[in-house]
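Apart from one protein chain that is not included, each protein chain of the complex appears where it belongs.
Read from first to last, the chains carry the letters A and B; within each, the first residue is number 1.
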Amino acid sequence: MTTHYLVLSGLLFAIGAMGVLIRRNAIVVFMCVELMLNACNLAFVTFSRQVGNLEGQIIAFFVMVVAAAEVVVGLAIIVTIFRTRRSASVDDANLLKY
Amino acid sequence: MGETITFWVLAVVSVGAALGMVFNRKAVYSALMLGTVMLSLAVLYAVQDAPFLAAVQIIVYTGAIMMLFLFVLMLVGVDSSDSFVETLKGQRFWAVIAALGFGTLIVVAVGNAVFAPEAGLQQATAGAGGYVRSIALLLFTKYVFAFEITSALLITAALAAMVLTHRERLFEKPTQKDLSKARFQGDHPSPLPGPGTYARNNAIDMPALLPDGSVAETSVNRYIARYDVEHDRLPADPRLAQAIKHTAEQEEAPTEAEQDATEHGSEVTK
């Protein structure tokens, strides 16, 4: 079963990455990032059971906590940007360039 | 056998939901799809001897984080669905290629790997006297520093969110007296007329008629007017249709006063 879980994890990760690359709405991009994190967590949990070691679950736990913090800050940034630019598109914030 | 069935059902559901999240134009739907994926994953955790994580997944992710997403979505505007026209040349093509390539690589790599039979967690949890106790033991002994630092991170994040979204008040907060004065100096001392007083169409999207028989444009909410225009639900009466169209056009180009109102609104929500 380990292989199945890992393949699922890889697929979810790739889908998340694709979403990050093709979506413009900053919030959706953020969701895709969360999806990638979740895919990683799945791999951690799978490996944890595979090798019979709880530490994988502990790492997954920490990933969740850090993701929570990240979401808070990230969404705050999105709100701030939206307030000044009236846009949540990641392509609109492109002033930092050549 | 039970686990296999569960896995295949949830795998299909989660991959489908993930794809739906990526390809759905409306952000709210995307958020709901993501919630679906997370719930599926929570079940998969539970199946894989990780009930604690399953609980945390549901509480933290689907409970807290998803709610935060939805909250911000509402703040930013739910009705603005994304345009799916790609503006960056080659971006979508290469993104799909890269995702497919990466996915293939992972599948091939994992598929080629040969795993021993699963060790299971019985051995690991036996010493500390149970699963939850084992988790707690690890968390509060070996990883106690990481745990404490995480708490600092959470507090910092909370502070950061406050600092980032904080807005200095540049003017004195208007008192009720000020608001009252402003209302009387403006165009409408009284509340705007309510809609739908027209006998045959007592509906919220129908403008009211003023005592002199003219159409009161201000009586219809402009979002609703726009919905009517977009979905071709204009009334047969040309005067009313004209009024609704006019109101909908106003929505297209918000005036300065409206912008101010929006900003005040965001302040209020905070």
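In this section, a contact is a pair of C-beta atoms (placed from the backbone, for glycine too) under 8 Å apart; a residue touches a chain by one contact, two chains touch by 3 or more.
Following the convention adopted for this analysis, contacts and distances are computed from a predicted model.
Taken from the listed names "Phosphate-binding protein", "Glycosyltransferase", "NADH-quinone oxidoreductase subunit L" or "Cellobiose transport system permease protein", the protein name that UniProt assigns to the chain not shown is "NADH-quinone oxidoreductase subunit L". For the options B:M74, B:A109 or B:A182, the residue in contact with the chain missing from this view is B:A109. Residue B:A95 is the one among B:A17, B:V37 or B:A95 that touches the chain not shown.
By the touch rule set out above, chain B reaches the unshown chain at residues 88, 91, 94-95, 98-99, 101-102, 105-106, 108-109.
Seen across the whole complex, the unshown chain contacts chain A at 17, 20-22, 24, 90-91, 93-98.
We take it that only the chains that are shown with their structure count from here on.
Taking the mean of the C-alpha atoms as each chain's centre, chain A and chain B sit 15 Å apart.
For chain B in complex with chain A, the touching residues are 3-4, 7, 11, 14-15, 18-19, 21-22, 27, 30-31, 34, 37-38, 41, 44-45, 48-50, 52-53, 56-57, 60-61, 64-65, 68-69, 72-73, 75-76, 82, 86-88, 91-92, 94-96, 98-100, 102-103, 106-107, 110-111, 113, 115-116, 118-125, 134-135, 138-139, 143, 146, 150, 153-154, 156-158, 160-161, 164-165, 167, 263, 266. Every residue of chain A that touches chain B in the complex is listed here, in rising order: 1-8, 10-19, 21-25, 27-28, 30-32, 34-35, 38, 41-42, 45-46, 48-55, 57-58, 60-62, 64-73, 75-80, 82-83, 88, 91.
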